[in-house]
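Omission of a single protein chain aside, the complex is shown with its protein chains in their original locations.
For chain A:
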Amino acid sequence: MSTAPQNEPRTSPTPSGAVALPSVGARGRARSGTTTDVALVATFAAFIAVCALLPSIPVAGIPVPITLQTFGVLLAGVVLGPRRGAAAVGLYLAVGLAGMPVFAQATGGLAVVAKPSFGYLIAFPLAAALAGYVASLARRVRPALRPFVLFGAAMSGSLVFIHPIGIAVMGWRLDLDPGAAIALGATFVPGDVIKNMLVAVVAAAIFRAFPDMLRVRR
């Protein structure tokens, strides 16, 4: 997080393929960026906590109200990029495991490790990292198409990590056979599609308000 972007093997391919801006102040931006990075990571960790704590929001036309925890997780990944996004989610998990009531229904502490839903929590940082990585592709498309790329980014985090790991751990902890576990876990997918559409819309609005958030990805 503290090093200049061009020293990172992971990020070096991206600037070369990006628009013509990168080299200007890459080093200076990285140095002045560290405090902003810490603030962004901490603020988004708090944002995820608030998303998990707030009463679920009613959505017109859908009987089941949706909770926003995975919305916050994937938004952190999409907006902050792979490393800072995963760091924000990791910070959120660390604070929750240490005993602050920041998980859904104001729970917290090590007891969540024992709960069948722990797999979803483990998957969150990975999902944020993948979503952040894929969302970087939104730089190359026209602004009108960005929400679609961002939606794809959020969906990839959901489908590659959150649901498979969550379902696997739930099936293992509850001693379910794979079919039953998948059926139980699949009930969350429709809600996730809606939340990921919201991620795309909200992230596109953030990138319109702060265009450099899309240029500088870490």
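FYI, a residue touches a chain if its C-beta (ideal position, glycine included) is under 8 Å from a C-beta of that chain, and two chains touch if they have at least 3 such contacts; residues count from 1.
By our rule, contacts and distances are computed from a predicted model.
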{"item": "Hidden chain of the complex, named as in its UniProt record, picked from \"Electron transfer flavoprotein subunit alpha/FixB family protein\", \"Pyruvate synthase subunit PorC\", \"Energy-coupling factor transporter transmembrane protein EcfT\" or \"NitT/TauT family transport system ATP-binding protein\"", "value": "\"Energy-coupling factor transporter transmembrane protein EcfT\""}
{"item": "Per the touch definition above, residue among A:Val102, A:Ala127, A:Leu150 or A:Ile167 touching the missing chain", "value": "A:Val102"}
{"item": "Interface with the unshown chain - residue positions in chain A", "value": "1-3, 32, 34-47, 49-50, 53-55, 57-60, 71, 75, 79, 87, 91-92, 94-95, 97-102, 105-116, 173-175, 180, 198, 201-203, 205-206, 209-210, 213"}
